[in-house]
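I have placed the structure first, in the form of structure tokens, so that the comments after it can refer back to it.
Of the protein chains in this complex, one is absent; all others appear in place.
A, B and C label the chains in the order they appear, each numbered from 1.
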Amino acid sequence: MLQAVTEERIRVRYGETDQMGHAYYGSYLLWFEQARGAWCRDRGFTYRGLEEMGYRLPVVEAHVRYKGQVRYDDLIVVRIRLTEVRRSALRFDYEVVLPEEGRLVTEGYTVHLLVDESLRPVSVPEPLRELLFRDPNECERLA
Amino acid sequence: MLQAVTEERIRVRYGETDQMGHAYYGSYLLWFEQARGAWCRDRGFTYRGLEEMGYRLPVVEAHVRYKGQVRYDDLIVVRIRLTEVRRSALRFDYEVVLPEEGRLVTEGYTVHLLVDESLRPVSVPEPLRELLFRDPNECERLA
Amino acid sequence: MLQAVTEERIRVRYGETDQMGHAYYGSYLLWFEQARGAWCRDRGFTYRGLEEMGYRLPVVEAHVRYKGQVRYDDLIVVRIRLTEVRRSALRFDYEVVLPEEGRLVTEGYTVHLLVDESLRPVSVPEPLRELLFRDPNECERLA
Partner (left out) sequence: MLQAVTEERIRVRYGETDQMGHAYYGSYLLWFEQARGAWCRDRGFTYRGLEEMGYRLPVVEAHVRYKGQVRYDDLIVVRIRLTEVRRSALRFDYEVVLPEEGRLVTEGYTVHLLVDESLRPVSVPEPLRELLFRDPNECERLA
């Protein structure tokens, strides 16, 4: 069930481009983050809610492979999957697609550590594990 | 004594430009913020130190007038002055100058409220007022 | 007919916050920009299309009044109106609203100059003026 994909549609902002005429390489990390938020909502909870429960998920590793260009006003789709759950770490994989052309333009992943409010690693507790493994088709996507 | 100016030199980043080929209009607010940090250091304290003392200075108003263009790799100088101190509000004025051409490219100001950790406005206390009115020529600029 | 408002819903990103715990003051300019893009789409054209026609609309003035806080994951609504059309300048006014609480948290405006590809000001030509004054209720909103 790790393979259930969430898709997040994002319209590229002008401020996310640079003078080379397409999206700046740092902008993708903001899009990945937005996709993670959507991934949670798709499973009926929010990352804000996790923080209110005392958890944080700081990024410990990020990787992006830029295969094509993304331009201002493009409507991109970020496809995100949870691909690994270890004792206190999670990994998400991403694909950025231009849906109109059906073209994959970017791939990437991020690894996160589950920590408490003092930023100390904690094991993924059972209730949280249950949230992570939810089937999005069987729960209400948060608005 | 409000007129003592602090100058902060900033090299424009690629990620701060957009596809029009010059700096994105939002980038200036980051530069103004960096100049505020330098303004504090010039008077022997840091904004981080203010926060550690329990204060915050959220922005309640910002204004920018873009008169010329700033490009990638330009070395700009932000000239900042404290121009108003009211009961619990401060105003800073900014000029962005291209020093090589001696050209003023941007003007702006920000107004800040002094608040405590619960974000409630407080009157500028005397010790802080003393810091704000320091003559930078008479104190050690922090590295 | 200048008063027809476009509303753009935006979910606040984590990267748009700062350590004070709410949205950084520069993030609003990105949201205003996104709202301008939506304003165009609402009238059946795109800002990208304007650029392809040889026009640019650089910002010459920006003003923001921060009246309340916006936090991570908040769903904000940016309400944007065209409030002035001069020979070669446009002004947009913005309100940021938290719809769930019905609370106005930010107000602002931007002034833009219409320029050609060499960034020289041009008078708003009649076909463009026609686009700007379109009634969004009478045209197809672009997807």
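Note that in this section a contact is a pair of C-beta atoms (placed from the backbone, for glycine too) under 8 Å apart; a residue touches a chain by one contact, two chains touch by 3 or more.
Note that the coordinates shown come from a computational prediction; the quantities given were computed from them, not determined experimentally.
In the whole complex the chain that is left out makes contact with A, B, C.
When the omitted chain is restored, the residue from C:G21, C:G54 or C:P99 that touches it is C:G21. When the omitted chain is restored, the residue from A:L29, A:A89 or A:L142 that touches it is A:L29. Within the complete assembly, residues 14-15, 17-22, 24, 26, 71-72 of subunit C touch the chain that is not shown. Residues of subunit A that touch the chain left out of view are 20, 25-27, 29-30, 33, 56, 58-67, 69, 110, 119. By the touch definition given at the top, subunit B reaches the unshown chain through residues 11, 13-15, 29-30, 33-34, 37, 46-48, 72-73, 75, 143.
Operating definition for what follows: only the chains that are shown with their structure count from here on.
When chain centres are taken as C-alpha averages, the shortest distance to the whole-protein C-alpha average belongs to C.
Subunit B has its Cα centroid 34 Å from the Cα centroid of subunit A. Each chain gets one centre point, the mean of its Cα atoms, and the points for subunit B and subunit C are 26 Å apart. For subunit B, residues that reach two or more other chains under the stated contact definition are 20, 25-26.
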